[in-house]
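Working notes, structure below.
For this depiction, one protein chain was excluded, whereas all remaining protein chains were kept in their positions.
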């Protein structure tokens, strides 16, 4: 690949109810395989993807947490969450399956401006 | 058909963005053809279906207003709108393509209890 | 008596508001799929309305230990029984 | 500079709130599909943010005469031009 | 008690179809009857003969078919919604001069009247919406 671009994936949907959360992660992983820098922002109901203790066997789906935990292996280590989304849901770092950086609105707006390609799911 | 049941169709989606609004109307019309009493409640963004002046040629869809205007011909003349949905959107009867009865929350709850089959779209 | 089901998260505020406004005494509200996240809010239910959440969806999303008192968890068989016990089932989505 | 597009109605309040919070001066917000209904709300846009609505969707939904001042209507060609003039396009849905 | 189900979501895209399947199994296990399962909107894709999910994922169209064979279920796919979305049986493929058909065995295409009839004839209609 001749060029390099920085990617930001914004993941806004809760896990399991639809395929959006899975598709966002698959896109992030694939982009990382292309050796492009990838960051992920979990926003809105997307922060529910990070909740610990998920057991989706009863709804016959694969555990999203396993994929999330694999992100650092693909050099996707810039993981952000929206501060408002966390606060509205009464969540903090201790509730989550992996460490993330909490961003306020100004931080998120800046994050978007600092990436070449921003994709929402 | 040996039995008769009363049907209430609740239509909550705006027109054109998805097929829900069209599907709700098709279901109402088909049920009326089966000679069952049918009422329709437009709630939430569903009240936008009733707005006059729609011209969906540019998005290559058929005008929903034409179908709405045909409802009385199928003996579907009990048309209701949610009072909250209208007020939140600053709409009144003069904005709509056909006459409807405005119901408050208690009226809607009672309407649901008075129908055998209630379908949401 | 009506069984209401709701499968969207509380961020779909308009849906949740309309659903809650339609509840009458002796109705039951069943939360399923992404709707189980609504159980984490302090829902203002009318007197005499029971609120239950579907077990498989609660477990999938890891929110079992976070459910407030007053939300019962029912399995798929319990969902079927609720459909029998009520006169109609209205799905909000 | 970012072109933000939004295709959901204002009843999806969480989406609209996050989108508005992400706007910076010189960004443009393009409303399309069911997103054109957002133009009927009094949106609190940051200074220097332009808000436009897609003509075909405005006409489809019959809201042309209801648009407040400050919302421009652009056609499909204008949408393409906005994509060119901005550094990136972020779609909210 | 006699149930009918209305399924509005496609497999993999939305959880509604899987919820409906679990409900159907549970109702049958309790000895209830199922008059009809009606697939509408994007739910028509539950009737796909070509869906090929990975082996470790749930193959819902195959499960519906197996459940129908075991319990003689009436699986009806809305014909108007299906042909728009590219789900055809042999007849419709002929009518629209298409080179193939893809409606799974165990499902049939029929009109929206089958939904109205199901609602009338059943004790309860349960919608799985998307």
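We call the chains A, B, C, D and E, going by the order they appear; numbering starts again at 1 in every chain.
Basically, contacts are C-beta pairs under 8 Å (C-beta built on N, C-alpha and C of every residue); 3 or more make two chains touch, one makes a residue touch a chain.
Please read these numbers as outputs of a predicted model, since none were measured by experiment.
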Contacts of the hidden chain among displayed chains: A, B, D, E
Hidden partner chain, touching residue among E:5, E:20, E:34 or E:83: E:83
Residue, one of A:11, A:31 or A:61, that touches the chain absent here: A:31
Among E:22, E:45, E:63 or E:124, residue touching the chain not depicted: E:45
Missing-partner contacts on subunit B, residue numbers: 16-19, 59-62
Subunit D, residues in touch with the chain not shown (by the definition above): 5, 7, 32-34, 54, 56, 76-77, 79-81, 83-84, 88-89, 91-93
Positions on subunit E where the hidden chain makes contact: 10-13, 41-42, 45, 48-54, 57, 61, 83-88, 92-93, 96, 98-102
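Operating definition for what follows: only the chains that are shown with their structure count from here on.
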Subunit A to subunit B, fewest steps along touching chains: 2
Shortest path length from subunit A to subunit D (each step joins two touching chains): 1
Farthest chain (mean CA position) relative to subunit C: D
Which of B-C and B-D has more C-beta contact pairs: B-D
Longest centre-to-centre distance from subunit A, chain (CA-based): B
Separation of subunit A from subunit E, taking each centre as the mean of its C-alpha atoms, in whole Å: 33
Euclidean distance of C-alpha centroids - subunit B vs subunit E, Å: 26
Overlap residues in subunit A, where contacts from two or more other chains coincide: 16-17, 44-45, 59, 61
Multi-partner residues of subunit D (at least 2 other chains): 11, 14
Contacting chain pairs - touch in the sense defined above: A-C, A-D, A-E, B-C, B-D, B-E, C-D, C-E
